[in-house]
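Here is the structure we will look at.
All protein chains but one are shown at their positions in the complex.
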Amino acid sequence: MFDNIHEECGVFGVYTEEARENANTVYYGLYALQHRGQESCGIVVNDSGVFSYHKGIGLVNEVFDGENLGKLPKGRIAIGHVRYSTTGNTTSANIQPLVVRHIKGPMAIAHNGNLVNALELRRSFELQGAIFHSTNDTEVISYAITQARLNSGSIQEAVEKAMYKIKGAYSLIIMSAKKMILARDPNGFRPLCIGKLPDGGIATASESCALDSVGAEYIRDIEPGEIAVIGEKGMESIKTHCGGKSAMCVFEYVYIARPDSVIAGQSVHGARVQAGRFLAKEHPVEADIVVGVPDSGLEAALGYSLESGIPYGVGFVRNRYVGRTFIQPAQGMRDDSVRIKLNPVADAVRGKRVVMIDDSIVRGTTCGRTVNLLREAGASEVHVRISSPPFISPCFFGIDIDSRDKLIACRMSLDEIRRSIHADSLGYLSPENVLKIAPKACCGFCSGCFTGKYPIEVPDEMPKDKFESKIVQQ
Amino acid sequence: MFDNIHEECGVFGVYTEEARENANTVYYGLYALQHRGQESCGIVVNDSGVFSYHKGIGLVNEVFDGENLGKLPKGRIAIGHVRYSTTGNTTSANIQPLVVRHIKGPMAIAHNGNLVNALELRRSFELQGAIFHSTNDTEVISYAITQARLNSGSIQEAVEKAMYKIKGAYSLIIMSAKKMILARDPNGFRPLCIGKLPDGGIATASESCALDSVGAEYIRDIEPGEIAVIGEKGMESIKTHCGGKSAMCVFEYVYIARPDSVIAGQSVHGARVQAGRFLAKEHPVEADIVVGVPDSGLEAALGYSLESGIPYGVGFVRNRYVGRTFIQPAQGMRDDSVRIKLNPVADAVRGKRVVMIDDSIVRGTTCGRTVNLLREAGASEVHVRISSPPFISPCFFGIDIDSRDKLIACRMSLDEIRRSIHADSLGYLSPENVLKIAPKACCGFCSGCFTGKYPIEVPDEMPKDKFESKIVQQ
Amino acid sequence: MFDNIHEECGVFGVYTEEARENANTVYYGLYALQHRGQESCGIVVNDSGVFSYHKGIGLVNEVFDGENLGKLPKGRIAIGHVRYSTTGNTTSANIQPLVVRHIKGPMAIAHNGNLVNALELRRSFELQGAIFHSTNDTEVISYAITQARLNSGSIQEAVEKAMYKIKGAYSLIIMSAKKMILARDPNGFRPLCIGKLPDGGIATASESCALDSVGAEYIRDIEPGEIAVIGEKGMESIKTHCGGKSAMCVFEYVYIARPDSVIAGQSVHGARVQAGRFLAKEHPVEADIVVGVPDSGLEAALGYSLESGIPYGVGFVRNRYVGRTFIQPAQGMRDDSVRIKLNPVADAVRGKRVVMIDDSIVRGTTCGRTVNLLREAGASEVHVRISSPPFISPCFFGIDIDSRDKLIACRMSLDEIRRSIHADSLGYLSPENVLKIAPKACCGFCSGCFTGKYPIEVPDEMPKDKFESKIVQQ
Partner (left out) sequence: MFDNIHEECGVFGVYTEEARENANTVYYGLYALQHRGQESCGIVVNDSGVFSYHKGIGLVNEVFDGENLGKLPKGRIAIGHVRYSTTGNTTSANIQPLVVRHIKGPMAIAHNGNLVNALELRRSFELQGAIFHSTNDTEVISYAITQARLNSGSIQEAVEKAMYKIKGAYSLIIMSAKKMILARDPNGFRPLCIGKLPDGGIATASESCALDSVGAEYIRDIEPGEIAVIGEKGMESIKTHCGGKSAMCVFEYVYIARPDSVIAGQSVHGARVQAGRFLAKEHPVEADIVVGVPDSGLEAALGYSLESGIPYGVGFVRNRYVGRTFIQPAQGMRDDSVRIKLNPVADAVRGKRVVMIDDSIVRGTTCGRTVNLLREAGASEVHVRISSPPFISPCFFGIDIDSRDKLIACRMSLDEIRRSIHADSLGYLSPENVLKIAPKACCGFCSGCFTGKYPIEVPDEMPKDKFESKIVQQ
């Protein structure tokens, strides 16, 4: 019903010298990464080589309770994962971290990203007699590592070899009997950083906000192409795959990451404020108030206000209690669940010319309804400003935008879109400026969804269910 | 662990001329009132005199799902309730609406407020042979109405008579076989308003935001002391108990109500902005940025910024996914669950002199930790401004503040508090100005928790479990 | 779908001098009484005057688990209840034991039986302003006791007075702050016995098998009309209401009670064997094997075999795993869920003339299907013998038989029934002999369901929902 964008995953891991209640640390880390995936989650603990795990469908606070979290033993290593499934097929076999046994014992993998050659890899493994339980890339990656392991002296060597085979976006946390291994694809599409735990030990997370939530001090981002091996000898780095063209997803700054995270040296909050400033320069308008659509539009609204001098206001209240199991309103009622989730503050906008800042428009339905809310609340004009360029192409690297035929910017002109969303004016951030919102970032960017130009070769279309699973769990 | 303040209840009701899916409408109304009570909830539908209900412990979206909501029949009247229990004894017998049978058939009651003479009333009923299943005021109220009903020609007459007996705060929705009756205590401590449904029919709610969420048009507030009878002849009003001293809880504007609600003609959002403006006048300071503690501090921060000219900033990210079943961090980790729920945006505050606006301080622990978060994030100074006066006395009218010996303002001087919360300066809104934050409100106010002076006689101390239940449900 | 007969309740209680884990003892006692009610159950513990309880819908092992049972505190008194609801309205308000507060503090009541004047009693209480939460007799009984308590020096005196008001069948366990009180109606329709716990203390139960299951030694049955008060001074007996016409339900021996129970001095097993012997004398037949329909037909089959000399055989296997949530077969499959629950042993009956013993026939459907199972398994003849007389009248004293218009014996002649169930011959136990199956029992019997003659005055028809509840819980 809503035209949402979904990040597929968040990953978190902990390594300490002695066995601790690291499952708890991962639990709090996953909490802070919940915005990256709300469909399922899991935690695996390595207690002297024995892997114990709990996984389930739901939010972190639905899947874990004091009882099952308490049953997970102390251990030196623990990793976790939150996931949003893009394929519509939420089977328990797909919940990560993936935990398998291979020639060297147990192995667990948490993966954020999306491979572009998973299907052909799977086919090649099947031709050697492999069987698959799930339909996710992670099982393909685990085969690549497992097969490389047969001719490798160590797990890190196997990971290094496997990286010659797997193509696309991946930020991986791999747990073996004795080590935690981090790996990021050569383009560094998805973030991954490490920090130091207050009482010693290493934490790793998709975003720095998760390090903060467990009291860990940010050290640095894992480099594109880097393999970091954390074991008894401390951390060592393998950089065979480094040196490629860095292409971090710029939409992480716009929408996905939490504003208190710092990615590649650039604060997400700062990038959003900057996007708002650019917007004010690119698309100025006479107005009485600037409001952001919660939550990700708020900082850009602040930037727009600061740059334009138009006062900032609180235009909406977001209902914090709308959970996963929200029941859609029946036909009898106005088919308007936006109204349940988001409420305009009439007192703030009544009789005013309003600049409304949102992060993006996918199909346009939600945006149009949001504009209507402001009008019903008495806004005299509504000027929509979007803190990113129009979506015109799918993402092949881990974000579920939508197919081209549903993207409003592929179907309509700017003015058609404006009319469709009932706005008095409409302005998008330009593709040039979106690449400048993160000036402190020490990396290049992928903005393929806004340009159709990708840093590596991609398939023609993003398949909804690339593995044609033919297996459905009820 | 946290020093929270709790509103006990929110109520919602619907009356339509023909039988509709009114349980659904109540469901969405309760969603919008969820902030008034997160512990349990229930919905009762009146289908031609047969009452069907579903109740449970948890949030609206935990208690209700498509299956049980779908089982509730169509009906002309439906009422609902969300509740926070102050007594620590969450038994299913206490979940509202209360549904009972009396001499005239079934009756359901949803109550927001707190009686000051419930204990003596209960005793008097027991002396006549009454038995009680619950420990809430609502069952006492239902006895008062039931006994009055024996000598009354109608349910509204019984309610009118009962109101001579019950003392304290109450906003009631009563459902009988044929009518929906609304009643508000003579002081009007708790809000209650009515609106017109889009396709005809009346909706009633604790706050207007719930009317908005179901597309109903706000008509007016129920007056203090008023009884509104909604039945086949439309709505009629009984005003025998009107004309007393109006004393709406001013803390509804400061903290409890949702900013998009309008109470007694005054927007809550506007009142909070005004409180911030007053604060800026009363306690000016040289600073670089004003930030609000989410969610209720945000509007006051905006007011402070507007009045003072100090730029408004986004200082915190609140984790939206921390649910009821959040597991408290173990001893091993820093005992700091504030860190999980609230995260400072370092980029916004680093190196800056920060004005931090919060709505209130109860014990001081949370406030002190929040100040620390800003300092750890690099704030050079933290000036705390509170958009209400210090709590020095309990609330007897439906809000669970805390006992006097735990209130920091009863134990410490202003400067001691400032030091205790590690602030560079501290300023509260004055008791005079808090009464002026809602200039458009057509009512008087109760600010007893700030002054110790109450509009009606109160007991010496607010008992934690006034009924000494002696019954515990596991 | 099945034409079952339902006993409504089983009760169990424990009193010990010091506080013990009596909730556990009640748990095991209820297990042994599960056959008396499978719909809901509950346990209440009295810990120094504080009542803690847990109740729920389902079997004992579904409602209770280690966690909730473990949360119930130690206490000197604990009582429990298993229930089958005859009214079709399983609301949580109806789950027993009923736990209420009255003038003297908390009180809990567990009731087995059925009042014949509950409706008029309820009406009279309502005329005094009473409100009711449930639709069961137990709440009416609690009002009768509570009102009597106002003018009584003790709870037992109040029970004694209340017994002048309540009419019908009741075996009660009442728990007050300090005492456990047992009461049985003057006719003693339903059983209730007491025993001595291995480490001291008193246990009471509907049937002696529950005493056995907790290792308690049977002492004696509570007499019809007796009130037994168990408190700090030991047990005392009030016999004001004794001396009436004893009329124990004879169907307890035939079907309801467990064969290892002893009621009024008579073993249930022995009574069933005797019923089989009488059947063999009344309705002899030439046959090769006698088989019983599990479970209650087995002993009567043994008796028939012993008396007739025809060999006893195992004719059926009953599926022990068919639980409450069994899904009825869809239309596509033969509409024959008898086949799922009961399976013939072809090897035992193939080519044989079979005497099949069952305890009763209600509508005839199940019996007909059971006969068919034997025929399909190869039986050459099937002679049906029923170890009780035909049902021709409802039970007003706690057993849910069926309304007269559905009872096959009210609609058909003996030969019509025989044809309807596809039997080669059919014989019922005579109304005379059913009164002789328990020769050791020191009591008279009620056989009203077989004769239409009841020991006390009864209403014209057994109402399905005597309270016309108008309240439905989803």
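Assorted remarks:
Read from first to last, the chains carry the letters A, B and C; within each, the first residue is number 1.
The working rule: a residue touches a chain if its C-beta (ideal position, glycine included) is under 8 Å from a C-beta of that chain, and two chains touch if they have at least 3 such contacts.
Everything numeric in this text was worked out from a predicted model, so none of it was measured.
Contacts of the undrawn chain with the visible chains, over the full complex, involve A, C. Within the whole complex, the absent chain has one touching residue among C:Ile340, C:Ile392, C:Cys410 or C:Leu435, and that is C:Ile340.
Within the whole complex, the absent chain has one touching residue among A:Gly58, A:Pro106, A:Pro311 or A:Gly378, and that is A:Pro106. Across C:Cys9, C:Ala32, C:Ile77 or C:Ala287, the single residue that touches the chain missing here is C:Ala32.
Annotation for subunit A: contacts to the undisplayed chain at residues 49-54, 68, 71-72, 92-93, 99-103, 105-107, 126-133, 135, 139, 142-143, 146-147, 149-150, 467, 469-474.
One chain is missing from the display, and on subunit C it is touched by residues 20-21, 24-25, 27-28, 31-32, 34-35, 38, 59-62, 64-66, 69, 198, 209, 212-215, 258-260, 262, 267-270, 295, 298-299, 302, 306, 311-314, 317, 319-327, 329-330, 332-334, 336, 339-340, 343-348.
Keep this in mind: only the chains that are shown with their structure count from here on.
Hopping across touching chains, the smallest step count from subunit A to subunit C is 2. In this assembly, A is the chain whose CA centroid lies farthest from the centroid of subunit C.
A summary of chain positions shows that the Cα centroid lying nearest the centre of all protein Cα atoms is that of chain B. Centroids of subunit A and subunit C (each the mean of its C-alpha atoms) stand 60 Å apart. As a whole-number value, the distance joining the C-alpha centres of subunit A and subunit B reads 36 Å. Here the CA centre of subunit B is 48 Å from the CA centre of subunit C. Shared interface positions of subunit B, defined as residues touching 2 or more other chains, are absent.
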